[in-house]
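First up is the structure itself, then whatever we jot down about it.
Missing here: one protein chain of the complex. Every other protein chain is in place.
Each chain gets a letter, A and B, in the order it is written, and its residues are counted from 1.
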């Protein structure tokens, strides 16, 4: 069980040579290594505290668990739901270890609304975000207790409309260049790194509109045609199918899986045999593309 | 009056054909509940337990929040249809609450709660069927579910029961043996350090007999460790294969 020799694999990703450890297992006795996430030191040895794959980057050893709650990093794009309106701040459910915090000072107030004292009272704050509202935001910092501090200070962030929420395990969302994607089928997808994904009708916002008091925080949906609704539902189900089979999720995979499922009815995509077929086809396509 | 049941026959066999130091057949599975952060199902003989873990997450009750660590909550429930005689559900059965508290304290020693201040970790244990050993099965299920949820722990918590009857110690008692007035000791062990983190005794046991019973129970815990660890390794390996990078 305990290994006296160091068995380090380079890049634990390779499915043939992954080094799996379980809690309490000695990872290495070489004191030259530094302890990273998922390990602890006991005497001179480095011990695992999680079940997962050993990941070594230079002298830092950490354990990557295969399933865990979202633990963010600064700069992460997240999607969340307002749970509470408090003094000069909102609390946001991000499916993380704690609710995130959105400070009043971290949101865009439309031009023309002056920062007077009374705007911080709760009634006024609810004209921006109220309990239940969905929003996209970026992690700007962390509080000492680990809670994320969010901001929506760019035009691409803010209140979400015209669509619906899909929830997947956060471990399946990979960090990419852009988490705001418009799919070829005409649907917008916001891939929150916390596992919340917003799928909606593509509605462009112009910079002029950004300054209208109503534009940012209104709650009205655009008119949505039946066909658009169907496509939104199809994309939602496709994402859920990928998640069910533990496949990572990014725009490319969604497109492959969408195409693979196009011959099926929207509501059938989640049936076990159909979703399996769709995911396998998409995976094969992905692997083929990788080789070119 | 029925004759007192012979727990261990002269040939050294118990009512279900086991040897005194033999643990029942164990079956485990993790990730059985899609909504929970971590979950596990264990069958030990005919005892069946389902464990669900949520967290670390935003606490529901403000009152229990600790500023420097996570709070662990354990709820231990036994289904009305779980035992030979149907038990009517008593609201907030005190015995169940006591067991929940005991299990909570056991896990507080191994879970790295200081990594998650102001949050809570909820462990929900449901006994679906009991044929003896419900508490230790629940502890083992909780261990698997916590690992499944990716919550850091310094060690496994492995539990087993042992008793003393017909002049010898027996391991992993079933319902018949437990109800036959056999003093039963439930032990939870931290395998890496060898420390006992929980000890519970239901009836009187002579002090001379205590040591062999504890030793046997600890042995049983180590056997459980092997079983649980094997299960975790297999599921980790399988998960690693499907989550493509």
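Definition applied: contacts are C-beta pairs under 8 Å (C-beta built on N, C-alpha and C of every residue); 3 or more make two chains touch, one makes a residue touch a chain.
In this text, contacts and distances are computed from a predicted model.
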Identity of the absent chain, which is to be given by its UniProt protein name, from "E3 ubiquitin ligase complex SCF subunit", "Ribosomal RNA-processing protein 42", "SKP1-like protein" or "Dolichol-phosphate mannosyltransferase subunit 3": "Ribosomal RNA-processing protein 42"
Residue, one of B:27, B:199 or B:234, that touches the chain absent here: B:27
Touching the absent chain when the full complex is considered, from A:206, A:219, A:263 or A:290: A:219
Chain A, residues in touch with the chain not shown (by the definition above): 81, 83, 93, 130-134, 159-165, 219-221, 224, 226, 229-230, 232-234, 236-237, 265-267, 269-271
Residues belonging to chain B that touch the chain removed from view: 27, 29, 32-36, 41, 46, 48, 50, 52, 54, 60, 75, 77, 79-86, 89, 122, 124, 126, 128-131
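We take it that only the chains that are shown with their structure count from here on.
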Between chain B and chain A, distance of the C-alpha-averaged centres to the nearest whole Å: 34
Complex contact set, residues of chain A against chain B: 1, 12-13, 15, 18, 20, 22-24, 38, 40, 47, 49-53, 65-69, 83, 93, 96-99, 145-147, 171-172, 174, 245-248, 283, 286
Contact set on chain B toward chain A in their complex: 31, 37-38, 55-58, 67, 112, 116-119, 147-150, 152-156, 190-192, 229, 232-233, 236-237, 239-245
